[in-house]
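Here's the structure we're looking at; comments come further down.
The complex appears here without one of its protein chains, the remainder shown in place.
== subunit A ==
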């Protein structure tokens, strides 16, 4: 008897629950797709086309019923999100929305990292780091803390400087004030020029550069002019072999047959040389020990020592900068300046011809 009553009670409770839930349940053929981050729901069920064809209030009522069902489903989902009371116990109920999943196109392309300026490249190579300067400097004359530069700076207003010392080797007739003013103007102009150059380099780095015009435009830089000069030299009948060279150009013209990799020996030439070369290649491939390229090993070692010295100097503050610096040093390694510095005496390292 008791068991039957318990079952009846449970069944009744379930009935009640179902009643309550009926008001918020919606029957749909296909489940909706939800993107809660965007408060978006997509219903794939085909709407009743025939019923919606006739214009008038019936259509509106149908559309509203459809909208009500879909909104009910979306709101049920939103209400199931983890929610908390913002601002204490009495505050409004706030739900945490997930990230939006629907992919929408961006407004602008993602920002590209700015390529480093000439100074930044040099500093990275040398391991020079920024010295954090204090914003205020003690001014002895005014006996107070003044700005480093700007309004009421520490050294007094430079435009009101009434004394300009004549330096040791200077012409006594020269106007020192005029010289100072001229030098400042030159400095400002040079800085502005460098800033614009860095900007142009950054601008060019992202985009494809159109081919440089072959006549001088006055807006070309060194690399472009070098390219143009090379093209001009090679466009003679003998492909530039008998052209006189400019005073500072390299003496050795680029070999006609190409560099190291584009050189092809004649097919039926020196059989002994060919044989010895093939045997050398097989020997290097078969040997267990790796072939040592002395140039590269020496360069690598020197680079590593330099990086270590820089790291040791700066100590703990290395963290991000150092990693980036060491990673970025690789383009510096193949640069002209560093490559030229480390030229070892040996021209043909042992086994370098085959191993490379």
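Operating definition for what follows: contacts are C-beta pairs under 8 Å (C-beta built on N, C-alpha and C of every residue); 3 or more make two chains touch, one makes a residue touch a chain; residues count from 1.
Please note the rule applied: contacts and distances are computed from a predicted model.
K.L.:
From the names "Ribosome production factor 2 homolog", "Histidine-containing phosphotransfer protein", "serine C-palmitoyltransferase" or "pyruvate dehydrogenase (acetyl-transferring)", which one matches the UniProt record for the unseen chain?
P.N.:
From the choices "Ribosome production factor 2 homolog", "Histidine-containing phosphotransfer protein", "serine C-palmitoyltransferase" or "pyruvate dehydrogenase (acetyl-transferring)", the unshown chain carries the UniProt name "Ribosome production factor 2 homolog".
K.L.:
Pick out which of A:203, A:226, A:283 or A:296 touches the chain that's been left out of the picture.
P.N.:
Checking each option in A:203, A:226, A:283 or A:296, the one touching the absent chain turns out to be A:203.
K.L.:
Among A:63, A:231 or A:309, exactly one should touch the missing chain; which is it?
P.N.:
Considering all chains, including the one not shown, the answer is A:63.
K.L.:
For the chain left off this view, which of A:75, A:142 or A:239 is in contact with it?
P.N.:
Among A:75, A:142 or A:239, only A:75 touches the chain that is not shown.
K.L.:
What residues on subunit A make contact with the chain left out of this view?
P.N.:
19-21, 23-24, 37-47, 49, 52-53, 60, 63-64, 66-68, 70-72, 74-76, 78-80, 83, 86, 92-97, 100, 102-111, 114, 196, 199, 202-203
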